[in-house]
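Have a look at this one before I ask anything.
A protein chain is absent from this complex, but the other protein chains hold their places.
Right, chain A next:
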Amino acid sequence: MTFITQSFRCLAGKVSRFLPHLPFRENSSARRLNGVCLLMVGAALLALFGADIEIYAVDPWQELGKIGWGLLLPGWSDLPALLQALGYTVAFALLAVAVAAPLGLLLAMVFHWRPIRLLCAALRSVHELFWGLIFMQIFGLSATTGLLAILVPFTGVFGKVFAEIFEQQATQPAQTLPPAATGLKRTAYTLLPQSWSALLSYTRYRFECALRSSAILGFIGLPTLGFHLETAFKQGQYSEAGALLWAFLLLIASLRWWLRARLIPLYLIAAVWLLPETIGFSGGGSLWQFVSVDIWPSALRAGDGSGLLDWLTMMFSEQVWPGLVQTLLLTQIAVVLTGVLVLLTYPLASRALVGPVMRWPGRLLLLVLRSTPEMVLVYVLLLLLGPSGLPVVLALALHNGGLIAFLVANASDAEHKSRITRADDPQGLKRYAYVETPRRFPAMLAFLFYRWEVILRESAIMGILGIATLGFYIDSAFEEIRYDRAFLLIVVTALLNIVVDSVSRRLRRQALPDTAQ
């Protein structure tokens, strides 16, 4: 988290050269920022017309009451099973990060090489759950599938982010080295020690993400927390579900106490020992068969040109296009809603706005929102509101809003009583409107752009839960064992992700020149 806070600090208050290429170029930074916001909000309002966001449930309040009681009065009948699920969740996350981080580091060292950049972009543009579905066809419901599902996309993320961290380092130390000293030893003496703390804190943050990914892998059948959570919700055992959720939140909240550098080797050994043995390995999947035959449409394999064209037309009009549209619409609404939520919730956790004591409930709320996996939130909201895009939009806004608001509140606290504070600063709402929000706004916007790509990936994956985004069609294709369709849809999703990533990076660069990463 410190990694993000650090980049937060360096971008706060640097909006001087703002939006040089947009048509509404003005001499006021605020006006330019507002211009971008207006664009985003306008697009979201348009999206409201096309998106499926109705409430289908008859009586959401009754169900909400039951879930609320379950959360307040958690209970479990089978403690060993709960502990085992927690153990699996941690084991997958730990081993995956332990492999992905060093791999990412190696990729980061050769990141200037274009094929490596493309490889990283491709790896991270496909969601963990989709990787899980792919590997499940080959390795069955096994530990290999769980590990690969996390470590493959995480390697891509590590490669990119580590390379960005390297780029931020001063070049002077490298200049004083003998030009003949190249490669690994050059990096080992300069970039690596220079960026060590940034690398570590990012890896730590990613481990937290890996725990969430590992938990939700249960939704596709692996024996992690998500599996038990889904079962408990399906059977209406809300107090058990509550216990699982609290256990997960405690696991994340206590990270700083149990994740110690010295203990990590011990944990790794324990994780290997703990990993579930191959569970129900289907055995039928062969990697070569899958890659060379299964994922290609039969018309293509037969060399039937018109058949292929028919297949593509059918796929595009019935699945790709509707899935794509819903995914984009929901993403746009979710992004804007996230922004609104940040503006509403960050003051609750800020010392300057609610005081040193009252900020703790706010911080707790944001921490819970941040730590709960999006998919679990969606799942709960689906039970309440019925199967539409609304649960997805709300859940993504709650999770990401909590995450960003937490960082914004931290930045506000970091400036509390610093040199720029004045004795005659206004208080209360006036302070919120005139001091805190304007100061935090550029960084908040940068974070929002940063999360755009993440929100898109998530809203695509939520289709697994039955909402008609791209994930829905992918999941159905896997269920019907039509790998050719699944492959096409995953490629489309990945491309969409790469496009949105580059659009958001461009917008970020124009809007906030100092947040290039």
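Just so it is clear, a residue touches a chain if its C-beta (ideal position, glycine included) is under 8 Å from a C-beta of that chain, and two chains touch if they have at least 3 such contacts; residues count from 1.
Quick note on the criterion: contacts and distances are computed from a predicted model.
The listed options are "5-oxoprolinase subunit PxpB", "ABC transporter permease", "Fe-S cluster assembly protein SufD" or "ATP-binding cassette domain-containing protein", and the UniProt record of the chain not shown names that protein "ATP-binding cassette domain-containing protein". Touch with the chain omitted from the figure is made, among A:Gln194, A:Gln319, A:Thr338 or A:Asn400, by A:Gln194. For the chain missing from the display, the contacting residue among A:Ile55, A:Leu83 or A:Leu177 is A:Leu177, taking the whole complex into account. Residue positions on chain A in contact with the hidden chain: 170, 172-181, 183-186, 188-190, 193-194, 196-197, in rising order.
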